[in-house]
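Following this message is one structure expressed as structure tokens.
All protein chains but one are shown in place.
Letters are used for the chains, namely A and B, taken in the order the chains are written, and counting of residues starts over at 1 for each.
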Amino acid sequence: MAKTLKEMEKAKEKANLVTIYLDGKEAKVPEGITILEACRMEGFHVPTLCYMEGLSSWGGCRICVVEVEGQPNLVASCVTPVREGMKIRLSSRAVREARKTNLELLLSNHPLDCQLCDRNGSCELQELAYEFGVREIRFGGERKTYAVDMSSPSVKRDANRCILCGRCVRTCREVQSVCAIDFANRGFDTFISPSLGLPLGESVCINCGQCILACPTGALSEVSHVEMVWDAIEDPGKFVVLQTAPAVRVSIGEPFGLPAGTVTTGKMVAAFRRLGFDRVFDTNFTADLTIIEEGHEFIGRVKKGGKLPLITSCSPGWIKFMEHFYPELMENVSTCKSPQQMFGAIAKTYYAQKMGIDPKDMVVVSIMPCTAKKFECQRDEMCASGYQDVDFSLTTREAARMLKEKGIRLEEMPEENFDDPLGISTGAAAVFGATGGVMEAALRSVYEISTGKTLEKLDFYQVRGLDGVKEASLEINGMEVNVAVAHGLGNARRLLDQVKAGNSKYHFIEIMACPGGCIGGGGQPIPTNLEIRMKRIAAIYEVDKNLPLRKSHENPAIKKLYEEFLGEPNGEKAHHLLHTHYMPRERI
Amino acid sequence: MEESLYREIEEIIEKYREEETPLLCVLQEVQEKFHYLPRNVLGYIAKKMNVPSSTVYGVATFYSFFETNPVGEYVIRVCKSTPCHVQGAFNVLQALKRELGLKEGETSKDGKFTLEVTSCLGVCGVAPAMMINDVTYGNLNDERVREILALYRR
Partner (left out) sequence: MFYRTHVLVEMTSSSVAFGAAQVKEALEREIERVGLKNEVKVLETGSFGASLPSPFVVIYPDNVIYAPLRVQDVRRVVEEHLLKGRVVRELMLAGGLEWKTSEFAFPFPLAKETRVVLRNSGFIDPLNIEDYIARDGYMALAKVLTEMTPQEVIEVIKRSNLLGRGGAGFPTGLKWEFTYKAEGQEKYVVCNADEGEPGTFKDRLILEGDPHSILEAMAIAGYAVGAREGYIYVRAEYPQSIRHLEEAIRQAGEYGFLGENILGSQFSFWVKIRKGAGAYVCGEETALLESIEGKRGEPRVKPPYPPQKGLWGKPTVINNVETLANIPPIILRGPEWFKSIGTPTCPGTKVFTLTGNVNNLGLIEVPMGITLRELIFEIGGGVRGGHGLKLVQTGGPSGGTMTPDLLDVPMTFDTLPKYNSALGSGALTVVDDTHCIVDVVKSFGEFFLHESCGKCTPCRIGNKRIVEILEKISEGKGTLDHLEELLHLGRNMKMTAFCGLGQAAPNPLLRCLEFFREEFETHVKEKVCPAGTCQLKSLQRTVR
């Protein structure tokens, strides 16, 4: 497994050191690491394509080759371990020539129409071609052509742009344990294929979009809703309402050159208002609502001896994963809709009534760090208002592109506030964006609602951070409540298999499909890597800390919503609008 | 697909229950039964063996002896590796194409023959050679090709 710098530093403390020479410079590095890892530790840059942090090493692209003295062939630095006394040349003529040749070979089977590509500007192949000074492709010949696969509601596959690095395949297998795609055929005819050669939309793909983040080129991207949103904005007969997810405010600055982890809530609101939305609301509002509904569901299950552990339902990638791979756990999963869908249902009923708008003239657009949200909003069940509750779901990337298209510079925007009342939220909602956040928010409310006491320490550090599985326990009314959190579905399997086997000690489990939670979602700006994930998470907790209210049940707008409209939490109306059901799916 | 076919597949999988990672064995035996590996069969194998169907598809399309599209009753594989090539494999292929009215990769309309080229069959001592299903024929020339095909046309 490719290691992070931090892990390597840790390894350095423990392991035996070996002496190697990088372009003549002596370096002492831990035994057992690869040449590439050694280079990164020592501050040497080695270009890569098929290598990706957090995935197993593949060694197929042959871009990261280096020369090792005494060895007749060049070696791939990403898979070659260091040895005592190794003398490594990182940029000899042979190395540069080989890298360039292999890159040219990849380009000779590539469309070369960068201007027409989603990834123009963020493409690793394009960047390497620039860095290596490729000015012509010496080896022309047949180029493989494939039909673009638009069958999925979330992920668009353009195999013409694929360079067969396998990062998507490894992500889907190793991180998500979904295995929706794999290599098919062999040799020059090799391509990446969904299950059984079917279109992606008919496969077990859970729409999480992690493959898009992994893709170095434009072979994978989201199915775009941009044009539909422009149409809605420009249609004077439509009242277009926007909701922005908790994780978007800490990442949308990146495409505008702001450092990762910059909180841009106010600027973001201003920018989208200028884009032409009639109202700019906040998904955080319904995140608070989710906590009330889900919290009461949990309390109810504990009291009435209902199915436990209760498992969260905010992540639509996780939901589809459950339907394919763990249908037997369907009753464990909370019936609560995700905040995006609760928002749509409330907007087109409560808010529409309040404003006297016919819901058929209302268009609800969401900006999500997520590609699975595109699928979620199109699910048949998601029409509680009588119309499709959320009409369009944009990724953070699409939203940034729309702003740029209109010439709006996010970084220059003034700070503005969300519209009322669906823009009011607490810190508990803010932390939804990071892994562990839903659990933390739920614990804050469940404790206070159940015990009637005030929680002294609001910060549940045990459930924060990037460990794959985290756990905590809390005494509530004399009962030891055990909770667990997993992000990345490969990690989630560890908890789910226990539940399936009937030996889970947990009462409440949070699962997010994407590593890091929503801040690492498949709709987030590229690159999204470990370092950037950590910065976004830090920003999420900064938002929480700075808000006056940090518990969902203290949100005044939510209280008002129940008083004016919903009645009781988990009541009949709430059940109709805010809860859903699931269906088992084939594991093809 | 008929219920009985699924049962047959299940029996094959059952046979290898004790083996570790027997995917290739299962695919081989299922292909012997059905001549090729249709998509729904691959999907069924994946499900029954608890292997991702993308993996099963990747394996079935990697190896040249697995057919994911319908093939004829007799699959003719003509070797075109160098030892056969320098002994006239090209002419043998031409003769087969002429006799069968097929191009490489095609199957005859009556579903009897599929013509494919392959890498070395390991009978270079009798080059040029071909394989029809699992029987090998060597020392081929126009006349022998005609004779051999006659055996299968009956």
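In this section, a residue touches a chain if its C-beta (ideal position, glycine included) is under 8 Å from a C-beta of that chain, and two chains touch if they have at least 3 such contacts.
Keep in mind that what you see is a predicted model, and the values were worked out from it rather than measured.
*Asks:* Determine which one of A:Arg186, A:Lys360, A:Lys453 or A:His576 touches the chain that has been left out.
*Replies:* Answering carefully, the residue with contact to the hidden chain is A:Arg186.
*Asks:* Could you tell me which of B:Val41, B:Val71, B:Val123 or B:Val145 touches the chain that is not displayed?
*Replies:* Touches the omitted chain: B:Val123.
*Asks:* Any idea which of A:Val65, A:Val155, A:Ile181 or A:Ala384 touches the chain not displayed?
*Replies:* Here the residue in touch with the unshown chain is A:Val65.
*Asks:* For subunit B, which residues reach the chain that was dropped from this view?
*Replies:* Residues touching the hidden chain, for subunit B, are 19-25, 27-28, 51, 55, 58-59, 62-66, 80-83, 85-87, 118-127, 129, 131, 134-139.
*Asks:* List the subunit A residues touching the unshown chain?
*Replies:* 57-63, 65, 73-74, 76, 79, 81, 94, 97-98, 101-102, 105-106, 108-109, 138-139, 141-142, 164, 183, 185-190
Here is the rule we use: only the chains that are shown with their structure count from here on.
*Asks:* Express in whole angstrom the distance between the two chain centres, defined as the mean CA positions of subunit A and subunit B.
*Replies:* 44
*Asks:* State the interface residues of subunit A toward subunit B in the complex, per the touch definition above.
*Replies:* It comes out as residues 173, 179-186, 193-198, 203-204, 587-588.
*Asks:* In their complex, what parts of subunit B are in touch with subunit A?
*Replies:* Touch list, subunit B to subunit A: 39, 42-43, 46-47, 52-58, 61-62, 68.
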